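One protein chain is absent from this view; the other protein chains keep their places.
Here is chain A:
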């Protein structure tokens, strides 16, 4: 076989803004569809539940990565969607997904109204070496709604490994009852409530004042910021971070569409 030699220095564009670099992830096994079995369902909020799946030969993932999932109807009709992995990397052979029940949603609707333990679904992944946190750098996590899911994998990883590198989570939800993983949060987390809050806690969207304290006193080496949620939230939060002085090439964004 003849092959042209790989270029030693890949082309790097001479441009002004910057995209953060790739995070080294394991062997890419994305092309393989695996049949996963639903083992349990746990309610998180009135609209969101966590689905625990046994995945044979799961290759392992980094906190923040997602997978592609597909459901197939009798007539061959297929629906595929992306879901973030909520569980931290471990060797249990299981992973967890947390799904919002989207009104009229084809895939989330099936999970919330039909799925029960023992059901089998297909997944491929893990995907993306961009929105991933290897646990090696200070992390400032900013999420809204189900956008907290990949960030929770990072929080859980941080805890499970007892990492000393700083990690903070700013999470926005409509009210306390909509705050996914509420019971699990510790001092690393600051919730922001946009519609209803417990007495004494202000109501309103994420503002510069929420972000400022973290950027006024960044850890040595600065934060790597991870922003996840709807596109409008991602635009809003990333702009606040930039205005507060966070470098654009250290902001990683996952938009749920």
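Side notes on the structure shown:
Simple rule for what comes next: contacts are C-beta pairs under 8 Å (C-beta built on N, C-alpha and C of every residue); 3 or more make two chains touch, one makes a residue touch a chain; residues count from 1.
Criterion: contacts and distances are computed from a predicted model.
Protein name for the hidden chain, per its UniProt entry and selected from "Carbohydrate ABC transporter membrane protein 2, CUT1 family", "Protocatechuate 3,4-dioxygenase", "Molybdopterin-binding protein" or "MucB/RseB N-terminal domain-containing protein": "Molybdopterin-binding protein".
When the full complex is taken into account, the listed residue touching the unshown chain is A:121, out of A:53, A:95, A:121 or A:167. The set of chain A residues touching the chain not shown comprises 4, 7, 10-13, 15-20, 22, 25, 28, 30-31, 35, 68, 70-82, 106, 110, 114-115, 119-122, 124, 127-131, 231, 234-235, 238-239, 241-242, 248-249, 251-255, 257.
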